[in-house]
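A protein chain is absent from this complex, but the other protein chains hold their places.
Think of it as A, B, C and D in the order they're written, each chain with its own count starting at 1.
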Amino acid sequence: MTMLFLLLCPLAVALFLLVFKSRFAREIALSASVAELLASLYLAWGFDSQGGVQFAINQAWIPSLGINFSVGVDGISLLLVLLTTVLTPFIILSSFSMSNSRPSSFYGLILLMQMALVGVFVARDGFLFYLFWEIALLPIWFISLIWGGEGRRRITLKFFIYTLTGSLFMLVGLVYLYLQTPGQHSFELEAIYAAGQSLPAMEQGLLFWALFVAFAIKMPIFPFHTWQPDTYVVAPAQGTMLLSGIMLKMGIFGVIRWLIPVVPLGVQEWSHVAIILSVIGIIYASGIAIVQNDFKRLIAYSSIAHVGLIAAGLMTLSQAGMQGAVIQMLSHGILVFSLFYIAEIFFERTGSRVLSGLGGIRNAAPVLSSVFIIVMLGSVALPFTSGFVGEFLLLKALVQYQFATGAIAALTIILGAVYMLRAFQKSMSGELNSNTNDFYDLTTREKVILFPMVVLIIGIGVHPTPLLEISGAAVDNILSVMANYSASTN
Amino acid sequence: MVGLDILISLIPGLPLLGFLMVSLFNKHLSHAMAAGIACGSVLVSFALSVLTFSQLLSLPVEQRSFHVLLSEWISTGNISANISFLIDPLSAIMLLVITGVGLVIHVYSVGYMHGDPGFNKFFSYMNLFVFFMLLLVMGSNYLLMFVGWEGVGLCSYLLIGFWFRNDAYNLAANKAFIMNRIGDLGLLLGVILIFIHTGSFEYADVFAGIPGMDGGIITLIAILLFIGATGKSAQIPLYTWLPDAMAGPTPVSALIHAATMVTAGVYMVVRNNLLYSLAPFALEIILVIGLATALFAATIALTQNDIKKVLAYSTVSQLGLMFVALGLGAFSSGIFHMVTHAFFKALLFLGAGSIIHALHGEQDIRQMGGLKKFLPLTHLTFFIAVLAISGIPPFAGFFSKDEILAHAFAHQPLVWGLAMLSSLLTVFYMFRLYFLTFYGQARASAQKMQAIHESPGNMTIPLIILAVLSVTGGFLNVPEILGGSAWLHQFLEPVTGASHAAVTVHPLSHATEYVLMGIVVAFSAVVIYFAYQIYMVKKSIPAAEGAPSGALQNLVYNKYYVDEFYQMIISRPLHWISEKLDVVVERLGIDRLVNSTGVTVVEGSKVLRLLQYGSIGVYIFVMVVSVVVLLALSLIN
Amino acid sequence: MQTTAGIPMDYYIWLSAILFTIGVLGVLYRRNAIIIFMCIELMLNPVNLLMVAFSNCLRDVNGQVFVFFIMAVAAAEVAVGLAILVLIYRNAHTTDINFLNRLKW
Amino acid sequence: MNAIYIISGLGFLALLAEVVNLKKWLAPVIYIGLLAALAMLSRDWNNPAYYFGDMLFIDNTSVLFTALIIVISVFWFWMSGEYFREQPHQTDRSALILFVVLGAMIMVSYNNMTTLFLGIEILSLSLYTLAGSKKESLLSNEASFKYFLMGAFATGFLLMGIALIYGATASFNITEIAGYLASGNLTLPAFFYTGMFLVLVGLAFKMSAVPFHFWAPDVYEGSPVAITAFMSTVVKIAAVAAFYKMFSFCFGSLQSSWIPALQVIAVLTLIVPNITAVVQKNTRRMLAYSSVGQVGYILLAIIAGNAASSGAILYYLAAYCFASIAAFSVLQKVEENHGFRGLAKRNPLLALVMTIALLSLAGIPPLPGFFGKYLVLSQALQSGYTGLVIVAVIASLISVYYYFMVILAMYTEEQEGVKFPISLSYKVLIVTVLLITVLAGLFPEQLIGLLA
Partner (left out) sequence: MSLYIFYFLSFVAVLSALMVVFSRNPVHSVLYLIITFFAIAGHYVLLNAEFLAVVHVIVYAGAIMVLFLYVIMLLNLNEAMEPHKSALLKASAIICAGLLMIVFVGALKGSALIAQPVSSGGDDIGSVKSLGSVMFTDFLLPFEISSVLLLVAMVGAVMLGKSEKKSEAE
């Protein structure tokens, strides 16, 4: 029931808002997202971290094509659902100060997006997964298009087509797997696993690429990332938050759920390439972030770097790597949301996100400054912040995988510090200038948004164990698939 | 009676609490209350440290270790890191130094920071620093040490950039953080490797596992950890942040950049003495780098005119000396020097702070002089500190430095020679500083001289306390030949003893030791005389900025252009590469490639649409051709 | 195989092919819409001929019946086609097919 | 079968309405007639039978295609009602349209070359006139003329093909021909294959498959918009159904000989129009190219030649037709009101409907266009045509570009011009089409299952 509510509540409210334009759109949307949050917390409450898939619903949908409405959560799904439901109310809240000529559509699209994101994370049917995956693309595209900034037409179109390219290859891959399922074909997760695992190495390798490219584009991993910085910059703040905070996790989640256990041989064969690309991406994106002057663009590149580390760690196929990836997904979601919100606050106050035009904000806004420092520390993975736990686990996995790779990837802790400190210094320190003269400190609403994030950043950093426990069983499951598989082939 | 576990947990817990209270209620607390909370928390911490220390002492030697498990931190799969504390002789000594010196400096700061708008913030940061520093030394595992390690770096960053309106200070803060991070990278990799090869982060488990490890790995780990140390303890090549870090308020320089944080590297190496003892190559590296740093920094200090810069380079140099000790395998000597150095260097900085305070921010020694009569107490304590750092018996520095030199001689006379050279240079520049500051003509502007005054009590009392410690600190470890019992050495034995199996410290004959002592003292006296001749008799004043000077002097004055060198080989290329990555690779390369697929389609579209020529003749023509082709294809089939 | 008149079936096929090709040639060669239209009629005739020949050859009446329908269609097409041509001529005063090229690209 | 009687009767009625001056009653009569035809169709469901000797064969497949044609026609009349009323020759046009429907119905149920040929001609001749029905417009004239001339030319090839096949098999009856070909113990004369390929050309022309598609963009652009809508839906269904029946059923046993050619045609049909559409500024012309491009996917299903192909084709056509009807309904209103720029502000409902329609055409889930493409591609993949599938995927990516350009124009550009109202009936129409589209996307099983 809760599962259905999680999917239907935002959908229903979204449709309501899209069809009947309401004057209280934002209040309605906020309530819906809070209800969603409560529902997901209820889910977490009843979740048994030792159990397998829970709250499952499996209903035939298109039986002739072997497609079922099959949803359920395991630990990893649950955490990502929580990330989605936690961030969405804050994203909605963050938009309250936005001048918006079509609020009803805006919030409708955000809720639609939430539905799709939750759907992606809970789907246990290949087709359903693809469906939600694609549906998620539409609202965000419209949000970026309609409420976006300069150059949005070209950029959002590129974004859409680029990500669609990947998705279509994924679809081809999924259909191929579907056709390999024995008897009456099925998209059921287990069936797809069985089908993929029974394929010879060569085909698994090809399938790896068909699926991986989709995920790599979504994350994005170097060199499939060029849609991302432009899109982040041009999208409205809430769009960017959705994109970076939650949506890019779809790609990582895809790798965990729909790639590694599906084609274990293919993954084993090609994970090295994926790791190399990811590690290049870390250094490359960090390097570019260093010279960015637009704060949003800087965050965008930093996000590529972070995601590169996640992907690299994940591809080591180790317990630490996978756990690190999961926890880092949550952490990154929170951090990047906060960063983009801070960027938005700059923009609202000064009309600019250009770092060289800011400065001295610390004088005027000590609370914001403190929050920024904490978020920044999380971003550079200082211990006792959420960023550290994941990054440490990921680096551990990478070092274990290969020392040199790990060492290169670990450069991120230096480069990350370089660009984040630079951003902080340029925007916050120094004397106030003509742009920032009228800067004022956080309003109550902004505090309501940012303080919980700060609490989460430090909370997860100091006590990550509950989260790690939730995902532990699921991660072990996936790893045992790999282990069984390599045991049976050897 | 509360359990000792809880008391131990409170040692770092209280400063954390202080930090939280002061920072969360920043606006609502008066300066006095904030100062009270901050100093009070450190005071209680200190008291608890003393209590813990006494508890430790009351136990037999082999049981002197408390392990307190506070909670689980990261736990997944086979990875398990706890928040747990280890109190053993080494951490107990560190506790005392940190909370003790920390307390003194907290009190001093109340006076020094008086009236600063960021007063509360300052104390919250200071408390946070104490918390992290305590975590660093108390943590019972590598990961917790790393937490403290990074945490103190953070506080250092926050406090260097404390006066954030000044962009130069901010840049200094960034530089400190980033250079520390370079070191941290090494440390982190080392820690990860340790875990991978021993399966645990806990010191106890790791030390048990180390002997079974491959020698190459041990050396690699040792070097990686030492990279961490070079960052935090400002050794070549990562030392340049420390002089810049003097941008922070002077108490910060005293606490963080002289007494405690920068010695974390020393602590870490001593903590891992077993590991290092099994990696002789790493020890060699430490020795060489320590020696080089000691000499290099000392020469720079000779020419500096900023009072804090001189002290900063002196710190670098002294830290180098400590690493020389570590490199020689004389771990307890390193700790000994660290302790005494904490006393007299903190005193020097606080004294300098007092001077700066008195002169309203003036830091250039060329603008000082003749301050003896205006600041008598400061002068006296400063003089004690100068004597201590110069190794004049019976001040603290004499004992600790002498021990290191003795070990050096035993290892290799050349090492001894170089180490002694550096310590003689130290003597020279310290006396140069001392003479230029307190004697001769008052060169400060009249305006500044008018308002000059001795610092208030809450600043001078700390000076006195530290002065006493600088005088007596050496008696902690009076060597046997001077009739002492080398108490500290004995006390640390449970910790450092682990390395004895692998590292043999050659004992020197008593005669040799006496001779060495004599030589050092004699030479020091000569150097003092020279300094006296130059600065008291000839009354020479360092040249003003831009005055012509010899190439060598220029080189040294400009710190060997190391900053510029780094700028040239790291910073600028990094920027250049980043710029090129952004503009060339990203926009003209990858993105262009992506866009070009789109452009190709659009261009293709422009071409293909011409096919739709509009004229029926053409359409039919193409149709017929298609039919022909189709039929021809069918024929071929 | 031969027709009842003793002429080999191949001959009719060849003849039809030639006439059909001439029709196609006319469509390609001329620009006057009416002539082109006539040439299309010229293409239909060999089809008729072929049908009849096959019908004869196969002794199957269906082929001839089909020819009636082709004729009916041809007549209907001519009616509509010429109506369109007249309409265009009324608006454009030309029957040149190349003149009608506003719709393109 | 009765449906065919009803539709032809309706056609005559429409002509009579002019004579007896009952024009006002015409529209309701047509609706009732179409619905009655639809009801009659249900009697043929699960009741395959030959009619008129063996001229027609009505089985479930043809029933569904017919039903689709009639349903689309209902919506078409609804959509074009207002436009029609303002034009002369209302009854003539209605009659011609009904005859097109008749031709289309014959084309989906034919069992004999003769019926096929006559069905095609009834349909084509009506369309030639309808395309030119905006008589004063030179563009309309041109469209009509191009369509006519090329159509007649293509008919020549079709007939030549039929004649050659007749010569080789001595029959016009496709069931007989199929049986004859399937018997397999004979060697066919070479000219049979020529005939088959000429038939392919003739039918491909009607379907507007590349390279026989040249008429389509020009005719779609020049004709009155309602007629374009009709051509791109009903006519396409009929052409596709005829092609499918001819090649999958009649020539099914000779797959190996026509599949290579069809593959080439499919690839061209996927690539050429989709690329060409990219730079189109005129939305109607863009939709024309898109409609040509959509045929490529259907060809893919025909090539795949699975048991499930007919279901896939039917679903694809239904999805495509509903989206097209929606798109053209909007287009019709928008062309009268300053184009698509800034439509979202001027009439959000139309913008929404257009967006959904375009998304469906582009194959974005969960809209039916996606399921259509999915079915087609999965079948092609199942039959091992991976290369073709990849071409189709690339083509559909390209198509996203030009569909989305319209959406961009609607949502991001500003256009001077006031909001414009649309009638209630029109609103109901487009909302209905929208709902059908969305529901068909959410519950595809029901439609796919019909032919399973």
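One rule holds for everything that comes next: a contact is a pair of C-beta atoms (placed from the backbone, for glycine too) under 8 Å apart; a residue touches a chain by one contact, two chains touch by 3 or more.
Predicted model, so just to flag it, every value in this text is computed and none were measured.
Colleague: What are the shown chains that the omitted chain is in contact with?
Modeller: Visible chains that the missing one touches: B, C, D.
Colleague: May I ask which residue of D:Gly167, D:Gly222, D:Gly342 or D:Gly363 touches the chain that does not appear here?
Modeller: From the options D:Gly167, D:Gly222, D:Gly342 or D:Gly363, the contact with the absent chain belongs to D:Gly167.
Colleague: So one chain is hidden, and I want to know which residue out of D:Tyr193, D:Phe370 or D:Tyr385 touches that hidden chain in the complete assembly.
Modeller: Considering the complete complex, D:Tyr193 is the one touching the chain left out.
Colleague: In the whole complex, what residues of subunit B lie against the chain that is missing from view?
Modeller: Against the missing chain, subunit B presents residues 617, 621, 624-625, 627-628, 631-632, 634-635.
Colleague: Give me the subunit D residues in contact with the hidden chain, please.
Modeller: Those residues of subunit D that touch the unshown chain are 8, 11, 15, 51-53, 55-56, 88-89, 92-93, 95-96, 99, 102, 106, 112, 114-115, 118-119, 121-122, 125-126, 128-129, 132-133, 135-136, 144, 167-171, 176, 180, 186-191, 193-194.
Colleague: If the hidden chain were put back, which residues of subunit C would touch it?
Modeller: Spelled out for subunit C, the touching residues are 1, 3-7, 9-15, 17-26, 28-32, 34-35, 37-39, 41-42, 45-46, 48-49, 52-53, 55-62, 64-65, 67-69, 71-80, 82-87, 89, 94-96, 98.
By definition in this document, only the chains that are shown with their structure count from here on.
Colleague: Using mean CA coordinates as chain centres, what's the gap between subunit B and subunit C in Å?
Modeller: It comes to 98 Å between the two C-alpha centres.
Colleague: Using mean C-alpha positions as chain centres, tell me how far subunit A is from subunit B in Å, no decimals.
Modeller: Roughly 37 Å, centre to centre.
Colleague: Indicate the residues of subunit A shared as contacts by at least two other chains.
Modeller: Residue numbers touching two or more other chains: 161.
Colleague: Among the residues of subunit C, pick out those that touch two or more other chains and give their numbers.
Modeller: Only 24, 27, 97, 100-104 qualify.
Colleague: Of all residues in subunit D, which touch subunit C in the complex?
Modeller: Touching subunit C from subunit D are residues 113-114, 117-118, 121, 125, 128-129, 132, 135-136, 138-139, 141-146, 148-149, 152-153, 155-156, 159-160, 162-164, 166-167, 170-172, 191, 217-219, 221-222.
Colleague: Okay, in this complex, where on subunit B does subunit A touch?
Modeller: 23, 26, 71-79, 121, 143, 146-147, 150-151, 154, 157-158, 161, 164-167, 170-171, 173-174, 177-178, 181-182, 184-185, 188-189, 192-193, 195-196, 574-575, 577-579, 581-582, 585-586, 590-591, 594-595, 598
Colleague: In the complex formed with subunit D, which residues of subunit A make contact?
Modeller: Contact set of subunit A toward subunit D: 61-65, 130-131, 134-135, 137-138, 142, 145-146, 152-153, 157, 160-161, 164-165, 168-169, 171-172, 175-176, 178-179.
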